[in-house]
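Below you'll find the structure, written out as structure tokens, and then a few comments.
Of the protein chains in this complex, all but one are displayed in their positions.
Entry: subunit A
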């Protein structure tokens, strides 16, 4: 329950009088408020600045420093105030949390200082209000990244237990880890540059020889270029193989973009080796060499800027796609119009609509090569409209798209963040709801447990297991209790409920077998006999959290179900009501009986179907608690 609405609890309890005339059973006793202290002003002295507030304001959150008795450690007897040697500015927002129930994050505060204050005062940061939560998370993430960056720099220290393969991989990934790696990096970089330059220079005409006109250098100094090419490819192959060997996950490495580029770069050489004589094919494959230029992208491994650029382009692909699409639309329209406008004129270059595309693109981007010009009047008019609209279509949206892109990009980031936070926030809400519901169920079980412990006389366990909840909680639980009484139904948790549903479904399918399982429904005497049977493992159902010890409770519920089924509903149901009553009402006269469920074979086969497995999973001495 949000302590923010703690002020309304008295009202909700008073309004519970509306249930009283409806209820058929007596109500539980109200918890007494023994601490009848008058509400007093508390002075909190934080490094000299005095804050004052009511005691009840601080008591709203009993699991924080200020709300619990922990603040007594800071009490100063002479000045009769609580002194904290902390930052008064940050304390303002903390005290406001008590006052308003919402924790705000002041933007001018350093995130780590604020976090420290929160930890000191025992407040978890997850309850920061929605208005400030995003900012808080952003700052926190930035801080974390900064810390991580620092850590990554520290990773350069050689870790002791790395085998050769891992060392190699690290050398490849971070060239500045060792001198060898650096040397290797520069060597490969040099050869990349050499191979690119070779490719470029190969095509330059090298001056004429005696027999032919200008030849490209590649054909003139074939051997030299071939040797250089071979050397580069050797280096690249060796590098690729070494990377492949050192990669922690070879399959993943082979699928990565960089390795594909590597492969594509060295493949043409080998293919060229194989098919040397076939002129046409090898000519085609020479063009594959151009992929070698993509080796330059290997530098992106070490350049942050290139990485960001690549990521940016990838993420704004949709915006670029839209620009392209609108351009395409305009091009098609204008090309069609120009084609039909120029159809009439003779010796027109606009032979087809695709042929007009070129004119449209050149005109719209205001290049204006002049290789295709309209000759008719209509063509010229449309041509001018085309160029004007080209200016509009391209020049206007491009800045808009650029700014749109940056805005949408940031918005997407924020939307994703918010979506992720929304999930976390919903989870928080769900947890707090189930937490408060579970708290009530837990307190009920504690109540039951305390009575049982009274009977078995294990005092020390009682002290250990019960933790005293705050007055607010007891009052809230009392309220929920009254509701239970009014409706004569009890709150249970999800798992139990689901199991009950399953139970009822099974019960309806079960043929009403006259063969009643004797043991569970043996009369009271049978059970009383075993009452003094002191079980060694009195693992009472309530002593642990519900999920791990569902089975005893399951038995209880199954138990009750069977009883309801088999006897006439009239008096039995009343008996059930009253037993519920007794369990929950904490009235003095509970006669509890501890029975042990006999081993599975004793049950009838169909009753066994569900209970059997669960029974077998428990220990053979299953302790069940039931009230007579």
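The definition used in the following text is that a contact is a pair of C-beta atoms (placed from the backbone, for glycine too) under 8 Å apart; a residue touches a chain by one contact, two chains touch by 3 or more; residues count from 1.
The rule is short, and it goes like this: contacts and distances are computed from a predicted model.
Q: When you check the chain that is not on display against UniProt, which of "Kv channel-interacting protein 4", "6-phosphofructo-2-kinase domain-containing protein", "Ubiquinone biosynthesis O-methyltransferase, mitochondrial" or "Integrator complex subunit 9" does it turn out to be?
A: The record for the missing subunit names the protein "Kv channel-interacting protein 4".
Q: Per the definition of touch given earlier, which of A:13, A:86, A:220 or A:375 contacts the omitted chain?
A: A:13
Q: Based on the whole complex, identify which of A:190, A:270, A:369 or A:497 touches the chain you can't see.
A: A:497
Q: Considering the entire assembly, which residues of subunit A contact the chain that has been omitted?
A: 1-2, 4-5, 7-27, 29-30, 32-33, 39, 99-100, 337, 340-341, 344, 376-378, 381-382, 385, 389, 392, 433-434, 436-437, 476, 479-480, 482-484, 486-494, 496-497, 500-501, 504, 557, 560
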